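Worksheet: the structure to be examined is printed underneath.
One protein chain is absent from this view; the other protein chains keep their places.
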Amino acid sequence: MSEQTSLIEAIEHLPEALQNAVRGLSDKQLDTPVGEGKWTIRQIAHHIADANINAYTRMKLVATEQKPILKPYNQDQWAILEDGKNGPIEPTLTFVKGLHERWIVFLRSLPETSWAREGIHLENGKVTLFDILRLYSNHGNSHLQQIITFRQKMKW
Amino acid sequence: MSEQTSLIEAIEHLPEALQNAVRGLSDKQLDTPVGEGKWTIRQIAHHIADANINAYTRMKLVATEQKPILKPYNQDQWAILEDGKNGPIEPTLTFVKGLHERWIVFLRSLPETSWAREGIHLENGKVTLFDILRLYSNHGNSHLQQIITFRQKMKW
Amino acid sequence: MSEQTSLIEAIEHLPEALQNAVRGLSDKQLDTPVGEGKWTIRQIAHHIADANINAYTRMKLVATEQKPILKPYNQDQWAILEDGKNGPIEPTLTFVKGLHERWIVFLRSLPETSWAREGIHLENGKVTLFDILRLYSNHGNSHLQQIITFRQKMKW
Partner (left out) sequence: MSEQTSLIEAIEHLPEALQNAVRGLSDKQLDTPVGEGKWTIRQIAHHIADANINAYTRMKLVATEQKPILKPYNQDQWAILEDGKNGPIEPTLTFVKGLHERWIVFLRSLPETSWAREGIHLENGKVTLFDILRLYSNHGNSHLQQIITFRQKMKW
């Protein structure tokens, strides 16, 4: 399996894996930081959704424009907005499910040549569509693992 | 009821209204353009979702940064990407549902002073958070009405 | 005389007026702030040049592209860079002379329709070519007047 296929599969599986990772957690557990000075499980779940909204948007911009500007977002500020900090987790699970279903239809339809298309990220500079795929596929998994590891540690 | 309250309510009600508007339509009906040279019902449904992802992202950028750049997107190009043109409609209904639930938590938590915050849209220039709210609340309703009107005309 | 003609004439006359305004001043006089917490005469002279380089560049971007991004610059930071703070004044008088000579050739060649062309300034939003002309023609004169008034006050 190519790296590309594998990265897209990870995006395909993330919504279900995220649902499993937070299943049965109480509000109090969701609001527990996974480490000192770290986000809570709730914030991490919302952050995965916000990151992937940005990833989805950037990929479509790169697929449809010549070297579009890709706007960074301030993840720490987003994580303390009301919905990102205290909002219920179900809408985010619902949203991620639908978003990823659409996203993989898009990703699997891209011609091979599209992966080298470039955007200009205002913090990181030039990035290809493939760079964005790799970054966010791994990013989602990494945060997912953060939740799973913490649950195991807490024996929840 | 203030304009602001009313615009947020429209965002709250859109996901259910959109589900009702497309309920029971066959694939063939979904793939019918609503007028000559116009998008199909399917494309309009996907477009509402794409527009609102952009709206949600822009609002959060404006809420968390000083005069952020707000990147336009090429709606006509997005509407002919595979997922926007031929993708199944259920994922989009799912993700609109979740997105709007999060979005209204965010919108209702904003302090009154936030509505005057500004971003720099690369096509339209300076826009306030309130401008974006008004634009996209009305935009969603307008496309929703387009579907409803067309269904009535077709007696579907 | 139309406002436009008058604004372009002010740009035409500025280099000579600036030379007259600083003629015969010693280095000590040039390094005197024109008010408490204000720039020195030297800094103001260099600032006029820097502002007009930016104005010239923005106007050409607007004349040759569709809604180009117009990048603000941090005038207070530029004014404390070595050449803007302590640099000799002759090179600036020389380059303002040459810059304005080219600039007015450009300005007087623009078809009437060009003045409504727009750029997106990342701080001020949408601006027309005419807006930039008015802003910088007046800006140069205003700083020139600042020097003249201060010299009169100091009886230099």
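Per-chain numbering from 1; labels A, B and C assigned in written order.
The rule we apply is simple: contacts are C-beta pairs under 8 Å (C-beta built on N, C-alpha and C of every residue); 3 or more make two chains touch, one makes a residue touch a chain.
Remember, predicted model here, so these are calculated numbers, not experimental data.
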**Displayed partners of the chain not shown (whole complex)** = A, C
**Request:** Could you tell which one of C:64, C:113 or C:152 touches the chain left off the display?
**Result:** C:64
**Fill in**
Given C:6, C:20 or C:94, the correct residue touching the omitted chain is C:94
**Prompt:** Out of A:17, A:69 or A:148, which touches the unshown chain?
**Reply:** A:69
**Prompt:** Of the residues A:80, A:122 or A:154, which one touches the chain left out of the display?
**Reply:** A:122
**Prompt:** Residue-wise, where is chain C in contact with the chain that is not depicted?
**Reply:** 46, 49-50, 53-54, 56-57, 60-61, 63-65, 68-71, 73-74, 77-78, 81-84, 87-88, 90-99, 101-103, 105-106, 108-109, 122
**Prompt:** Residues on chain A that touch the omitted chain in the whole complex?
**Reply:** 67, 69, 118, 120-126
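The definition used in the following text is that only the chains that are shown with their structure count from here on.
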**Message:** Is the chain-to-chain touch network here best called a line, a ring, a star, complete, or other?
**Reply:** line
**Prompt:** Which two chains have the most C-beta pairs in contact?
**Reply:** A-B
**Rounded Å distance, chain A centre to chain C centre (Cα mean)** = 47
**Message:** Nearest whole angstrom, what separates the Cα centre of chain A from the Cα centre of chain B?
**Reply:** 21
**Request:** Would you give the residues of chain C that are in contact with at least 2 other chains, written as numbers and ranges?
**Result:** none
